[in-house]
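All protein chains of the complex are present and in place, except for one that has been dropped.
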Amino acid sequence: MYHEMVLVRRLEERAATLYQEGKIGGFLHLYIGQEAVGTGVIAVRQPQDRVITAYRDHGVALSCGISARAVMAELLGKATGTSKGKGGSMHLADVKRNFWGGHAIVGAHLPLAAGMALADKYRGSDAVTICFFGDGATNIGYFHESLNLSMIWHLPVLWVCENNLYGMGTSVERASAVSQIRQKAEGYGMPNERGEGMDVLQVRQAAERSLAAVRSDGPFLLELVTYRFRGHSMGDPERYRTSDEVQKWQENDPIGIFRRHLSAGPQIKADELDAEEARVADEVEDAVRFAESSPAPAPEELFQDIYAEPEPPRLGSVSTDRQGQGQA
Amino acid sequence: MYHEMVLVRRLEERAATLYQEGKIGGFLHLYIGQEAVGTGVIAVRQPQDRVITAYRDHGVALSCGISARAVMAELLGKATGTSKGKGGSMHLADVKRNFWGGHAIVGAHLPLAAGMALADKYRGSDAVTICFFGDGATNIGYFHESLNLSMIWHLPVLWVCENNLYGMGTSVERASAVSQIRQKAEGYGMPNERGEGMDVLQVRQAAERSLAAVRSDGPFLLELVTYRFRGHSMGDPERYRTSDEVQKWQENDPIGIFRRHLSAGPQIKADELDAEEARVADEVEDAVRFAESSPAPAPEELFQDIYAEPEPPRLGSVSTDRQGQGQA
Amino acid sequence: MPILTMREAISQALWEEMERDERVIILGEEVGVWGGTYAVTKGFYDHFGPERVLDTPIAEGVIVGAANGAAMAGLHPVAELMTINFAFLAMDQIVNHSAKLRSMFGGQFNMPVVIRAVGGGGRQLGATHSQTPDAIFAHFPGLKVVAPGTPQDAKGLLKTAIRSEDPVLFIEHATLYQAKGEVAEGEVLEPIGVAKIQRPGRDVTIVTYSKMLQVSLQAAEQLARQGIEAEIVDLRSLRPLDMQPALDSFRRTNRAVIVEEGWRSFGVGAEVSARLYEEAFDYADAPIQRVAQKEVPLPYNRELEQAALPQVDDILAAVQRVL
Partner (left out) sequence: MPILTMREAISQALWEEMERDERVIILGEEVGVWGGTYAVTKGFYDHFGPERVLDTPIAEGVIVGAANGAAMAGLHPVAELMTINFAFLAMDQIVNHSAKLRSMFGGQFNMPVVIRAVGGGGRQLGATHSQTPDAIFAHFPGLKVVAPGTPQDAKGLLKTAIRSEDPVLFIEHATLYQAKGEVAEGEVLEPIGVAKIQRPGRDVTIVTYSKMLQVSLQAAEQLARQGIEAEIVDLRSLRPLDMQPALDSFRRTNRAVIVEEGWRSFGVGAEVSARLYEEAFDYADAPIQRVAQKEVPLPYNRELEQAALPQVDDILAAVQRVL
């Protein structure tokens, strides 16, 4: 887990510079500060368990086992990226690793999670769908409709709210009637827990408990309190919070906390951890080299992947294609 | 209130026959069985308080003081109807009486209620917006977004859930994670109460308390348990409930209950109540005569009322108008 | 060939595909115990059970969203929207998710979801419950939009849609369920994206679909009595939009009228007209005419509503304008 957390941190720091250099476009939402949440929760998932999250997805993607190379290549929009360069930072996915994306419409992936869990339940599988979302996402209708449906249909979903205290610039207190997100579960009679999100060991324990609860009794809402050290995305004026507040939180940096845990224990020495950090640095540089040397998607790719099935032959003969009808 | 409740009952019974005769079209949702809710709640509203409800709106419309004539004329699609015959049964309204409709998209009028309350609060008025909706409507996203907003902005809305145990053919238990709708308010930390919806006196008391609570402290969710004696709308197969169940509920008919209350008291004699019923019968027949003898909306009406402002003159010259562009 | 109503044809298609493929499930409001508000799924709940015929809460966003998720996980869900007017509450799931997830993730998974929605006016349901907004859904690449006008096509196209690995919005018309027509025996499959000549004729080309196919056929009858033979092209699907039969016909008749139930502006007729001119400009002997709904929210009053909807007479008048 230490390797994982440091990898997320370093890869994103590198991504931030690549963004400044204009090599990464679109929006870039950094997970820095929240690494313990994705790492700790995904540490306890079984291979059959599906994972889905929002656009702040680099950490979750790496924790699901996607290589730094594939992630970095997607950020650079290369054909070797997780989504062939078509999705970008907000849309990483690798269904072979049961990671179902990165979704950019706030709250819209909650119904998707409910549906995937419905399919697993229908097939009699014991898989659980782990759905991450932010505090801000709990105010949109999708949250309500999805949690209600998961209860009445007993869908195996672990709802994980990453409460980082803000949705963009709006604090939980200003956007939500209740500041403890877990309380919303009471409105559905759904078992729930609010836990510490900066200490990966505590996160893992909470995830273990709640995942077991889902497998035996159905949906569960796990709220993990965390904090993003960086702006919402690149170029956030951050008028909504003080640097003192940010600093205070940075004092319990999830990586620092975990490092102290590890060093406290007898078996691990500080220099081993340093060696680990060095390996991560190499891994990130290798990923950047790989991404930069990877080919861009071919021009034809523009019209690929839109439909699984080719259009009925006759349509091709309509010469509007020539005028760029593409798949229409 | 007795007059009111009996008027709703008789007018709707008459409407049902007119529907069979094909004089009323579209959907017709009867309020029969639920009269105590609208009557009891609206009995305590002040003139400045706004009222808004769903498509099952005949009772609420009459309680707001709309004449039987105007209601019946709208049902028959006449120019003298509340909405000039353009709205029909589901879209009665009279803003002069602070009744803002009759809305047919389930849940969609909850945000409208929040917005009207926002306007009143902004202007410093002490008006409360009373918003009626069904149990089924509490599962849609609008409910969640509206209740949350009303709490964070302290909007003066009295949320009244008419829990008649079914949304069309789906029982509360099958559609909602919690069978007590009031429990949903807990997810917003909103004060709430679940009360008896068949006894108009109890309803009035509950409404008095909750309306006062809204004026002093902001939003409140009042759940009133009631039952519709008729199908969801005309031509409901009613496969989802037994006639026994319906019968049992009919034993505490809100009109019967109220009549017993009144007769119990010293001042009112049974024959006075009978006289009242006779007056109602005349009122309904008068309304039907009025409606049937009223003119249909003029053909030009088709293009009226769509916009408040005329289109810029030049557009008229585009001869597509001739082809029925209407206001486009 | 057996004569079926549209309702029976759609019901048969669903039933046969559910018998054929365990991955097919139905979810929506009142599809189960009630048997479907238009009685299309009557008997399904008892036969296939609550695991495969799921009554949902009134929450269109999660109805389509859960169907999308189930499709991602490999099922072939059929989500029913009680009416297409409520599709606006699931708009984000339909146009941002059903239509886009496959390509946005580089084709890693398919979206084999069918969204059945009942549309159309003429039943005095008022402005919010009477719309025919088919064209706006057809605007989105990634989605397939199908709208049959005959029982044969309803059955054949729905079966193809359910077997398809792509998302299909399947639009039925509320006033067509009683419409009768011949349906071939045995396995009935119609291709999505292939338009069809529903009536041959030499004098004028009428391009239409769904309910207006029936209205156009009535108009053609009357025109025939006047010696005018209208050729009727049924688009059957709006995306993919197969223009070939309409183009071939127009190149022969040199005159075209497009008939749709929805509003004229930014509607189906606009696209068909534009494409006819783009492909067959030199064949046009008269301005192509559009027959469509008057641009007003449909009123409740029966006469006003009927005045707003396209009628046989409107089609006859349009044909006169092109002859």
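Should a chain be cited, it is by its letter among A, B and C, assigned in written order, with residues numbered from 1 in that chain.
Going forward, contacts are C-beta pairs under 8 Å (C-beta built on N, C-alpha and C of every residue); 3 or more make two chains touch, one makes a residue touch a chain.
Model, not experiment: these values are computed from the prediction.
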Problem set entry | Options C:R7, C:K211 or C:R239, residue touching the unrepresented chain | C:R239
Exercise. Taking the entire complex into account, which one of B:E35, B:D49, B:D120 or B:D253 touches the absent chain?
Worked result: B:D120
Exercise. Of the residues A:R123, A:H154 or A:R174, which one touches the chain left out of the display?
Worked result: A:R174
For this session: From the listed residues C:I3, C:A39, C:A184 or C:A274, report the one that touches the chain absent from this view.
Result: C:A274
Seminar exercise, completed: chain A residues touching the chain left out here are 25-27, 77-78, 83, 85-88, 90-91, 104-107, 136-137, 139-141, 167-170, 174-176, 237, 239-240, 296-297, 299, 301-303, 306, 323-328
Problem set entry | Interface with the unshown chain - residue positions in chain B | 50, 81-87, 91, 93-95, 100-102, 105, 108, 110-120, 122, 141-142, 145-146, 148-149, 152-153, 304-309, 311-312, 314-315, 317-320, 323, 326-328
Exercise. In the complete complex, which positions of chain C touch the hidden chain?
Worked result: 85-86, 88-89, 91-92, 95-97, 99-100, 103-104, 126-128, 133, 135-136, 138-142, 238-239, 241, 262-263, 265-271, 273-274, 277-278, 281, 284, 286-290, 295-297, 299
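To be clear about the criterion, only the chains that are shown with their structure count from here on.
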Exercise. Which chain's mean C-alpha position is nearest the mean C-alpha position of the whole protein set?
Worked result: C
Seminar exercise, completed: Whole-angstrom distance, CA centroid of chain A to CA centroid of chain C, is 38
Seminar exercise, completed: Here the gap between chain B and chain C, centre to centre from mean Cα coordinates and rounded to Å, is 34
Seminar exercise, completed: Rounded to the nearest Å, the gap between Cα centres of chain A and chain B is 44
Seminar exercise, completed: The positions of chain C in contact with two or more other chains are 56-57, 59, 61
For this session: Could you list which residues of chain B touch at least two other chains?
Result: 139-141, 174-176
